[in-house]
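Note that this complex is displayed minus one protein chain, with the remaining chains in position.
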Amino acid sequence: MAGLQSAPNDSKKFEANPLLTKEKNDLLTQTGPGTPMGDLFRCYWHPALLAEELPGPDCPPVRVQMLSERLIAFRDSENRLGLMNEFCAHRGVSLWFGRNEEGGLRCSYHGWKYDVTGQCIDVPSDPPERNSCKKIKLKAYSLVEKGGIFWAYMGDPAKQPPLPEYEICTVKPEQRFLSKRLQECNWLQAMEGGIDSSHVSFLHSGNLNTDPLFKGSAGNKYNIADKRPVFEVVDNPGGLFIGARRNAEDQQYYWRITPWLMPSFTMVPPRGDHPVHGHFWIPIDDERCWTWSFDYTGARDLTKSERESMEDGHGVHCKYVPGTYIPLANKTNDYLMDREAQKSGLAYSGIHGIAMQDASLQESMGPICDRSKEMLMPTDKGIMMARRKLFKAVTNLQEKGEMPPGLDPETHKVRSASVLLPRDQAYEDVAQEHLRASPGTPHASV
Amino acid sequence: MAGLQSAPNDSKKFEANPLLTKEKNDLLTQTGPGTPMGDLFRCYWHPALLAEELPGPDCPPVRVQMLSERLIAFRDSENRLGLMNEFCAHRGVSLWFGRNEEGGLRCSYHGWKYDVTGQCIDVPSDPPERNSCKKIKLKAYSLVEKGGIFWAYMGDPAKQPPLPEYEICTVKPEQRFLSKRLQECNWLQAMEGGIDSSHVSFLHSGNLNTDPLFKGSAGNKYNIADKRPVFEVVDNPGGLFIGARRNAEDQQYYWRITPWLMPSFTMVPPRGDHPVHGHFWIPIDDERCWTWSFDYTGARDLTKSERESMEDGHGVHCKYVPGTYIPLANKTNDYLMDREAQKSGLAYSGIHGIAMQDASLQESMGPICDRSKEMLMPTDKGIMMARRKLFKAVTNLQEKGEMPPGLDPETHKVRSASVLLPRDQAYEDVAQEHLRASPGTPHASV
Partner (left out) sequence: MAGLQSAPNDSKKFEANPLLTKEKNDLLTQTGPGTPMGDLFRCYWHPALLAEELPGPDCPPVRVQMLSERLIAFRDSENRLGLMNEFCAHRGVSLWFGRNEEGGLRCSYHGWKYDVTGQCIDVPSDPPERNSCKKIKLKAYSLVEKGGIFWAYMGDPAKQPPLPEYEICTVKPEQRFLSKRLQECNWLQAMEGGIDSSHVSFLHSGNLNTDPLFKGSAGNKYNIADKRPVFEVVDNPGGLFIGARRNAEDQQYYWRITPWLMPSFTMVPPRGDHPVHGHFWIPIDDERCWTWSFDYTGARDLTKSERESMEDGHGVHCKYVPGTYIPLANKTNDYLMDREAQKSGLAYSGIHGIAMQDASLQESMGPICDRSKEMLMPTDKGIMMARRKLFKAVTNLQEKGEMPPGLDPETHKVRSASVLLPRDQAYEDVAQEHLRASPGTPHASV
């Protein structure tokens, strides 16, 4: 695969425990306007809303908070999409109370009206000769629907990259399922969970045999049997491939390979014929993020039963507090801890459901975990490499104005994979074709 | 009318958008002890409690927070009224737990007892010869009942002005209705809503034809038809008259004239034969205020049906969370947003009820709105003039010790009015008698 090259892999370095100072931790975790990581995030398209949230023309506007900015999203009478400052330019009233009608969103206080570009197009109380509205414009961002997701680009319009081409956006609707849930911690510790393939043998071990979207694959036995995965991390043009190998029979390794694309896209390696799972981790503010979760198949439609399992909160999805995207099991109710299930091994941590197993632990680290107190291990190599790559990209952007990796949609066309390989073969050499998106073909999966 | 003079009215100035710096915004919005605006507020009598809150001698004491001070109000055995520091001088226990009995409020911790002046009159554990209680006095303020309201004066006793003479206090009980509700934002943005006559044509437009206390007046049609009111603001001795004119037939203007009295009394211009509405906006702390709402009639009793409508939360009143003065529709439940009613036009913003339409938008600006980001228009002239007058009064008080306007009860005797006038006549010349309180006569109302 072009651009795929081996990453520096000196295990001594990792054992040196590269703890993050408070300054470095702040740098990686803060994404508000004007922050270095905020600038980096604003180079990319990010998922902002599920298609269901703006179902049709003139539907109710929706409050969106992303990267510590408070925005309002709406779909106008002509189906154009708008994403702009939540507050009216006049006196600062929330446009969530606005009337979405006749080609724009009208503030309900004095009737000022804005189109999807944020341009004020009517100030009813103003004498026409003043024509004030021409001079009034709310900060607005691009919002585009693709693949069941409304994507936002919050950066410099002059540098807007082409639309994303993650495979989840390009498959047929019949092949995919999307959800999102509120996660009450910083985006980075959530994302780091997504590239941490080693915790599956513990935290999710009880689910490998019971979850309808995980159970029954041949590879599961290696996950359970070998709790000492060895990590091999290689660069790809948009991020990293994080390979974790476990011992298998016949002088083979069972490889699970997780792609990470800058800054916050991850994909779980597949299991048997199950759909493939993945995530986007999108900052709301510095202490909360949206965990976007998806499933898709490479070469067939999702079955009715798979779709029902997803809607029921199995796999990487969850049940909600009705009428919200807040998980039903959450911090306020101790995630519905079930000590019986913990004792019996049905749920390793006592928390039911793979999604909330991850979220509960990640939130227990605190809203922003203190990375000066960690004790990283060789199995955290993916995490260390991703941080390093983020640092480098942030520094290059700040100091040289160099655009970060992952903007070219070609770099999005990656896949996760699980494969059995002879022990003497490097996965990055052998598995290249499996790690490339390949419309209409199934994933490489054991 | 004596003292009524035209205010500077250079529209160019207003277009210059006199944004408030953070310092000026702080000055106008902070009313705690020792702040300049706090000093100004402490020159006046303010409504502190509804008569129903202290129904009789030795009734339960009531916690009162005003101007960022925590106070306790009580009515003693002899019906004397007390308003003093909430906390016992001994160890700081809240006197809300106190026993109101035998001529004073007794702390329930060690039995220290205070009379309505804050004077400690008993320290039971103290040997009589020590006579400690003589030296112990809680800070206390004047509290006086007038017109169904307990009025508080929290300033220098030597400068206590005569009791207020707002017409609402001087009419018979049969002619008035009073309510109050918690509003979760600074007093100033709430008050500014009260002198903003231009939003009626939008926010409340759905109610002009349906609210039993608004509908059916001849003037309503001008409110709906002409959404470009022109403002003429004139000084009055206690504040301002804010006149908003709309086009009417026969070379006439439909004038709606709103009096504002320093610092936080406003009155809505009347409609047909309906009772007249008005408000006091009283700071609790810098992020919350009490919105006092009243209705009264100039020359007749309120009807049973009017009174029932008010109790049901129509007009400027609202429904409550039972047992509280917290609106039932509030921030925690998105004000019971009804998108169907918004779509149909029944409720312009989707929020039901005039009171909560105002409160929801004012609260959506944030607890203290940032006036450095506004974009004021000629229709905001009343707001600009009121701020200017507040600035001037605060500055004069701080720098020269000059008492502010509006202390003389004669200045309270104003009325709102709605009138049709020939286009070539200035309302301040023609409508003078209508803007003066006139016991026993109906309001000038179209």
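Letters A and B mark the chains in the order given here, with residues in each chain numbered from 1 onward.
FYI, a residue touches a chain if its C-beta (ideal position, glycine included) is under 8 Å from a C-beta of that chain, and two chains touch if they have at least 3 such contacts.
The structure displayed is predicted, hence computed values, not measured ones.
Chemist: Considering the complete complex, identify which of A:121, A:377, A:403 or A:420 is in touch with the unshown chain.
Modeler: In the full complex, the listed residue that touches the missing chain is A:377.
Chemist: Just name the one of A:304, A:339 or A:400 that touches the chain not displayed here.
Modeler: A:339
Chemist: Looking at the full complex, which residue from B:28, B:43, B:71 or B:89 touches the chain that isn't shown here?
Modeler: B:89
Chemist: Out of B:136, B:163 or B:403, which is the one that touches the chain we can't see?
Modeler: That would be B:136, which touches the missing chain.
Chemist: Which parts of chain A are in contact with the chain that was left out?
Modeler: Looking at chain A, the ones touching the missing chain are residues 198-199, 201-203, 227-229, 337, 339, 342, 348-351, 357, 360-362, 364-366, 369-370, 373-380.
Chemist: Name, in rising order, the residues on chain B that touch the hidden chain in the full complex.
Modeler: On the side of chain B, residues 60, 87, 89-94, 96-99, 108-111, 123-127, 132, 136 touch the unshown chain.
Following the convention adopted for this analysis, only the chains that are shown with their structure count from here on.
Chemist: From the mean C-alpha coordinate of chain A to that of chain B, what's the distance rounded to whole Å?
Modeler: It comes to 49 Å between the two C-alpha centres.
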